[in-house]
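The structure that follows is given in the form of structure tokens.
Yeah, one chain of the complex is gone here, protein chain that is, but the others are all in their spots.
So, chain A:
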Amino acid sequence: MSQFAFVNDLKSAVRMDEPITNGPAPRWMKKSVESTSSSSNTSRNKISTSGSFSGHMKLSKETIDLMAAKRTPSKTPKKSKSPASRSASNTPAKPKTPGGDRFIPSRMSTNFDMSHFKMNQENENLDLSPTQADYRKAMSENLHGCDINNVRVLSYQNKAPAPPEGYQNALKVVYSQSKTPMNVRGNTRYIPHAPDRILDAPEIVDDYYLNLIDWSFSNILAVALGTSVYLWNADTGAIDQLLDLEGADYITSLSWIPNGHLLAVGTSLGPVQLWDVSQTKRLRIMNSHSSRVGAMSWNNHILTTGSRNGQLVHNDVRHREHIITIIQSHTQEVCGLKWSTDGRYLASGGNDNLLNVYSGLPGQTTYHSEPIYSFSQHQAAVKALDWCPWQTNVLASGGGTADRTIRFWNCNNGQCINSVNANSQVCAILWSKTYRELVSAHGFANNQLTIWKYPSLTKVAELTGHTNRILNLAMSPDGSTVLSAGADETLRMWKCFLPDPNKKKEKEKRSSRPTLLGPGLR
């Protein structure tokens, strides 16, 4: 029957000269179509519904009614009536073109029985069995300490402030104070665990931010004790007083020029004095800073000084107008400052927990005032800094009490290569010239020096002896001895990097004194 309707429709659509029949089909025709298709549809629907979730007779009847309703033609005849009516009669449940703007919900996919059940069930939800209610109560009492249904939990809406940005729980130190286990593997070399020599250092200023000792290439150790600078000749053991400041001024930093006899002396009032030690003569005073100069480092004729207000100044000591560049990249006191051995990088560490690296070139006259890298990974002041002697782009840095880690940086790409937790504030770091090792100096709780293998970062030895934190480290020019200045007013010398006896002969050949023809002042 439906095929005929389709053929008729087709014919009427093709023939244009016939009287109009492609409007809505005549009523009697639709009636007959409906009666036949609905009878066939009943059975089809039955199968489909029973195939799904519920085989209720009621449901299938409903859907049939619905489908009948859907099939009523829309009042406004459409142009594409013929294919539409055909498809409607074939698959009445899903008309391909749903009637106009009407919303026809697809009841097939809705399970009314289930929804009805769910809606009614909600009201009965609270009627738990007595055991269940008891169980809930017990659970609530366990969790909250009281029956939560009889309680209101109130809180004041103006909340307490969060702790300040960047604040770290200072108790961390209290919690992590155990001696870390040493490397289990035996060491191949002997390291004396007692100091080779102990010197008195009365009135050494116990201040983490100062750099009070330095050891020159000509084997003269300069030590700042309060207001005076003393020189200790390591060859002869002779002690000379170089200078003594007046008034409330005291010495805050010392730095030997590499391969020379010039000693820069930083003071608490700001002026930096330059001394020629071979003649015991003051050469000049440079007023670069208005606050104390806690860190200095030489790069040929450039003396870089860092002060309490965070300022770094490159001074050309040969010029009358000595200030080349002023760098203001730290907001707090600069306590660590070191030029790399090849003069390509300058590292500065400050009390603002920043470690900045600047680029430089040997012999250049202008310097960038912006750091190429600014590392903020340290959680405390960065004082301990040293450049690796065999990998010139590797920098080791150590943080203060709240940080207690030693980090290694590749300054070619600005990445942190490695880090190790030292479990104690790191006051100074020195790389060994003899071995692939470095030594770090620590404060509370053991006041020890720790020797680390690099790059494995295993502990080689821990040298204890200081009764108060270590302030600074210096290395003898031959690299065999490390000197530590402690806040317990002692200087201890540790022969921890003695060359291997087997290699000694080889070493001796090479250890002819460096010539004095190195880059001098002019």
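A few points about this structure:
Assume a contact is a pair of C-beta atoms (placed from the backbone, for glycine too) under 8 Å apart; a residue touches a chain by one contact, two chains touch by 3 or more; residues count from 1.
To be clear about the criterion, contacts and distances are computed from a predicted model.
Think of the chain that is not pictured: of "Isoaspartyl peptidase/L-asparaginase", "Mitotic spindle assembly checkpoint protein MAD2A", "Radial spokehead-like protein" or "Uracil-DNA glycosylase", UniProt labels it "Mitotic spindle assembly checkpoint protein MAD2A". Among the residues A:Gln157, A:Gln279 or A:Asn413, only A:Gln157 touches the chain that is left out of the figure. Counting over the whole complex, chain A has residues 143-146, 148, 150-164, 167, 169-172, 174-175 touching the chain that is not drawn.
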